[in-house]
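Only one protein chain is missing from this complex, and each of the others stays in its spot.
Up next, chain A:
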Amino acid sequence: MTEIGTPMANVTVRGPEAPRNLEALDPVFTVSDLSVFYGDYEAVREVDMLIGNREITAMIGPSGCGKSTVLRCFNRMNDLIPGARPAGKILYHGEDLYGDHVDPIEVRRRIGMVFQKPNPFPKSIYDNIAYGPRVNGMKGKMDDLVEQALTQAALWDEVKDKLKQNALSLSGGQQQRLCIARAIAVKPEVILMDEPCSALDPIATTKIEDLMQQLARDYTIVIVTHNMQQAARVSHRTAFFTAEVDDKGVRHGRLVEYDETSRIFTNPTDKRTEDYITGRFG
């Protein structure tokens, strides 16, 4: 049994050096009163949160609490699911992401995404990286761009001699770093990561976590994770989601608590957060 205020065993909490409060944060996304519907079903209800610029924001919570659903609203990937429909507002630098004039293609170019299972294209390593710049008609020397993206994703040294090889020949961890490099290559501002390490072994996970730390200098990162230690290790802020059953017996995902990671893990204000991080449920 862990008391409130006692850090979890075996977890180093790495928050921002100087604690900042939410009011002082420079928001990339401003989420207000966001609900997401699949048909008539309200999967996520009334989420309010801010995502800070060049910070790592983690979203944690039990399965089915809507954290991935919220993440997929940030680059409008939910548009691809028939019947999915957000209500409320997500502002991206003050502009409504779901506004009538907004082109989802343009949104996704600026807000990249890395998925749960590494999904390299069945092409060469080089072509995987070059694909994004090509479809976006980016100018410049492709070779340099590829090298730059792979270097940033800490993969260059491992693959520089086999750029023509099929990307599927890489290991799972390398494939995931390739997917990160692929996302970086289109020079996005934000990288969304949907449980990027859940299919990887611990060593590959460590590499990706180190990579996230480095990337956070240039990019805003939002990560959904099932792994609380991971959230504690890498993120500056943590949002805790859970599923709630309403009066009619329907489950909805809710945002319970959102704060600096150090505070969520050492001094949560909500009982449910405390129960979750101490392992009493979920």
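Methods note: contacts are C-beta pairs under 8 Å (C-beta built on N, C-alpha and C of every residue); 3 or more make two chains touch, one makes a residue touch a chain; residues count from 1.
Everything below uses one rule, namely that contacts and distances are computed from a predicted model.
Between the listed names "L-lactate dehydrogenase complex protein LldF", "NADH-quinone oxidoreductase subunit J", "Phosphate transport system permease protein PstA" or "Sulfur relay protein DsrH", the UniProt record for the complex's undisplayed chain reads "Phosphate transport system permease protein PstA".
Within the complete assembly, A:Met77 is the residue of A:Val28, A:Ala43, A:Ile60 or A:Met77 that touches the hidden chain. Checked against the full complex, the candidates A:Arg45, A:Lys67 or A:Arg108 give a single residue touching the omitted chain, namely A:Arg108.
Although one chain is not displayed, chain A still touches it through residues 75, 77, 80, 82-83, 105-106, 108-110, 112-113, 115, 117, 119-122, 131-132, 135-136, 168, 179, 182-183, 186.
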